[in-house]
Every structure is written in C-alpha cells, then in structure tokens.
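For reference, the structure discussed in these notes is given below.
With one protein chain held back, the other chains of the complex are shown just where they sit.
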Amino acid sequence: MFKKMEKAKQIENSWDSLVAGVRAGNVRAMARLITRVEDREPGWKDAMKAIWPHTGNARIFGITGSPGTGKSSLTCEIAAELVSRGLSVGIIAVDPSSPFTGGALLGDRLRMKKIFNLKDIFIRSMATRGMLGGLSQAARDVVRIMDAFGKDIILIETVGVGQDEIEVVKAADLVMMVCIPGQGDGIQALKAGVMEIADLYIINKADLPGTDEVMADIQGMLELSSEIGYPVAPVLKTSALKNQGIKDLVETLLTHQAGKNKQEFKRGIQVKEEILTLMEREVFRSIRSRWEHSGELAEAVQQMIDKKKDPYSTVTEMLDHILKE
Amino acid sequence: MDQKKMNMEKKIRVLVAKPGLDGHERGAHVVAYGLRDAGFEVIYTGLRQTTKQIVNTAIQEDVDVIGLSILSGAHLSLSQKVIEGLKTQDAEDIIVIVGGIIPEEDIPLLKAMGVCEVFTAGTPVSAISDFISASISSN
Partner (left out) sequence: MSGNSNPMEKFETAETQWKQNILDKRLKRFNLSKSPTRFYSPLANKNSDFLENVGFPGQYPFTAGSNPFDFWRAYAEDAAKMGYRPDWGGAGGVGKYGGFGTAEDYRDYLIRMHAMGRTGGPNMAFDLVTQCGYDSDSDYAEGEVGRVGVAIDSFRDFATIYEPYTGDLGIDKVPSNFTINAPAAIIIAMYAILADKRGIPLDKLRGTPQNDILKEFIARGTYIYPPEQSLRLFRDICVFCTRHMPKLNINSIGGYHIREAGATREQDLAFSMANAAAYIQAGIAGGLDVDSFAPKQTFNAFGGSMEIYQEIALQRAARRIYARMLKERFKAKNPRSMMIRQPITAHIGCVSTTLQRPLNNLTRAVVGGMAAGMSGGMPGVFPPYDEPLGLGHSQEAVQLQLDATRILIYEAKVADVNDPWAGSYFMESLTDDIEARATAEMEKIEKMGGAVAAIESGYMQKAVSKSAYEKQKQIERQEEFVVGVNCFNDDNEISVNVNREVEASYDPELLKSAEDRQQQKLKKLKRQRNSKAVSSALSALKAHAKDESVNLMVDICECVRNDVTLQEMCDVLREVFGEFQQSKL
C-alpha cells in the first residue's frame, strides 16, 4: 500500500536518457540499457547506433575453459589486479540457459565476492538464451555499452563447451584458454573447436600435481598448430586461489600483441560474422513475424500434420513467395 | 505468458540473496532451482552478502526481483537496509520479497517498509514463481 501511494523512485527508462546516462557514467542506466538491448526491445538498434561512436577504446579479453577449471576465480583475480593498476573493468559472465525451460542459474558472482564492492568493477551475468549465433551478438552489444560507459578493460568469461559459448569469446580481442592439471584428455577433446580461437593458454591451479603433464600436452598441441601456420601462443601458470602468477598474466595481457596480421585477420572475420549474424536474425525475425501474423505459418503446420505437404516444399514455396514480392 | 508473447527475448531476472552471516542455504537453493525451472534467469550470490553488496548486484544485474532468504531472525533490519539502499539508487521499481523463518507478527512490519510479499516455510516454489510472474506483468 505504502509503496503504491508514493511514486517509486526509479530511473527514466527512455532510450535517449539511458544512452545519455551511460555516457554520463550512470551505472543504473548502463545496467538497464543492457537489459533492454539484450531483450531486443523495439528500438534497440537505434540505441546501439547512438552508442557506436563512443566505442573502440576498451580492450576485450575472453576467458574460456571447461567447467571446474576455476575461470570465475581467475577472472576475479585478473579484475582485482587490473583495478589495482587504476583501470576500470567490466565483466560479462556467461552461463547456459536450460533448453527446456529457458531459465538459467547464473552463479559466477559466487566466485567474485572479493571484487563485488569495488567502484571500478561492473559485473553482468548473461544467460545463453538458446540463440545460436545470437549470443555472440548480444555479448558484443553489452561489450559496446560497457565500452561507451568508459570501461578500460572488458572481460568475457564463459564455459568453453557448447558452440554458443565459444561464439561469445569471439567477441574478444584476445582469448585465454584455461586448463588445469589432470585434464589431459580434456585438452585432446578441446583441440577441435577452441584451438583456433585461443591466443593464450593458462594452466590454473598450477600448484597441484600434474602441472608438467598438462603443460607438455598443450605444448605438444601448439607445436602441431604451428606446423599448419598458427603463431605459437604463450602458456602461463597461475593459481587463482593462492593469487599466484596473476601479476605476470595481467602484464602479458596488457602487453600482448598477437601478430598484427592475425589481429587484422581476426578482426575481419569478426566484422563479417557480426554483419551476417545481424542480417540473419533480422531476416528471420521479419519473415517469422510476417508468417505468424498472416496465419500462413499455422496453416502450413496444419497441412503438414494432415500429411498434405512435406516440410521441404513448404519452406521453398513460402520463401519463393516472399522473394517474388 | 503474455509478456513472453510480446517479446520473445524478455526474461524475468531474479536475484536470490542471503544477507548476513546466516549459513542455512537450503531454502535459497531450492528457490533458485525452482525459479530457474520456472523459466527465470536466477542470479545466486551465495552466503555472507552485505546489504550493500546485494543492492549493488541488483543494480548491475538489473533484476526485476530480489528474493532475500533470512533465517537468523535479523529480517527486519536487513530488509530495511536493502530497501533503503534501493531507494538511494533510484531503484525502487525492483520488487523485494522475503523468505525464511519469519514470525507472523513481523509480516505486516515487513510489508509496511516496502517488502512486496513474505513466503514462510511450506510455501511451494510454484507459488513464488506465480507471484513473481503476476507482479511483473502487472507493472
């Protein structure tokens, strides 16, 4: 009752004021803008257009690796070290959404308590929301909003298991791959998808036995990759829990220059991918909403259920129809 | 449901938080799992959260709802601090609900300070998720 009578104190929710708020360094505005853009509310692209000119200043580091490698703790230590060097840090922590319910349990903050209350830290948990390809775009948008806000460094942390999660770190300038001792088989399994995106390997929990073995595994793998022309990525040892090797790692991150060619090559791929992804989603979205509204989709579904039509010709016919217009 | 139709990507975000030093996590865990399975994005921050940390997290994560789980008997002062913290950050639109061991006579006091609803022992998680969905869509 009390609450209803008095007008609740809340922020101005319009796109313009949110974008202005981000530029003015208002944390609540940044958080809300991220939500509205992530939710793809109508008008989000215009807001991102307004954000775009203020981006390009932040450096973006991706952190990936299997579950249990201590990525969140490592991210926390890296962020703490960066802040102690006077840098302002944004963190995007990605966890998977349930494909069945769409819900997600976002728990990375649990490992980042140490930095919760630092003024220069902003942490945002993101769920994958089951959109293949869409996630990397959403992550890119969040990165840009943080960038426009004035964050110097943006860390994207994600589990390196599914395609979705690997897509996310592609939004980064530099990708760290986190491994732990005793993970030999894991390294083999990771080879395929992750090898080409990792710029830096980290052996976390390097105080545990088995560190040398995993080091040998990674180096063996890197030798193979150098034979096919990839630059050899550095391998570093850390222990996030014991705060060992973090200073060196941050030093490496800040000074790392992947071969200029690779950097530009990657940049090219990233930009192309972004345009294609955006295009794909837009096309799909507009076609779907048209089909849904016109009732054509429902009709086609019924025809297929009634065995009057097969899905292949349904799609071809519907597309032909649109392209002709 | 209507909300979802309007915008396929809109998700309700909930922060499940345990303020203070009380370490009984069962209720918080069950609610976090239950709300996840109800389709919400649940942010769980673990034990020993100060009210300041809870407010900061709620702001950064831009949650729709904060669920405080309190079994230590300190629910009045802790809830008050969270609500005051939200006010000073222009975030009064974030709904606060409280669960745990709450004596009946304290429930009106909590509501008077701005807590939207109090869920005591024996509440099905579905009642909590229904309450959240209804509150968000009516806003």
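Every chain is named by a letter (A and B) in the order it is written, and numbering of its residues begins at 1.
The rule is short, and it goes like this: a residue touches a chain if its C-beta (ideal position, glycine included) is under 8 Å from a C-beta of that chain, and two chains touch if they have at least 3 such contacts.
As the structure is a prediction and not an experimental result, all values here were calculated from the model.
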From B:Ala17, B:Leu68, B:Leu86 or B:Ile102, residue that would touch the chain that is not displayed: B:Ile102
Per the touch definition above, residue among B:Ile12, B:Ala32 or B:Ala58 touching the missing chain: B:Ala32
Contact residue for the chain not shown (choose from B:Ile12, B:Ile59 or B:Leu78): B:Leu78
Chain B residues that touch the omitted chain in the full complex: 20-26, 29-30, 32-34, 44, 46-48, 50, 72-74, 77-78, 101-104, 120-122, 124-126
Residues from chain A at the interface with the omitted partner, ascending: 68, 72-73, 105, 107-108, 110-111, 113, 241-242
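The rule is short, and it goes like this: only the chains that are shown with their structure count from here on.
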Contact footprint of chain A on chain B as seen in their complex: 7-11, 13, 32-33, 35-46, 48, 50, 52-53, 56-57, 59-62, 87, 89-93, 111-114, 116
Chain A - residues contacting chain B, complex: 1-3, 8-11, 27-28, 31-32, 34-35, 38-41, 97-98, 101-107, 109-110, 113, 116-117, 122-125, 127, 129
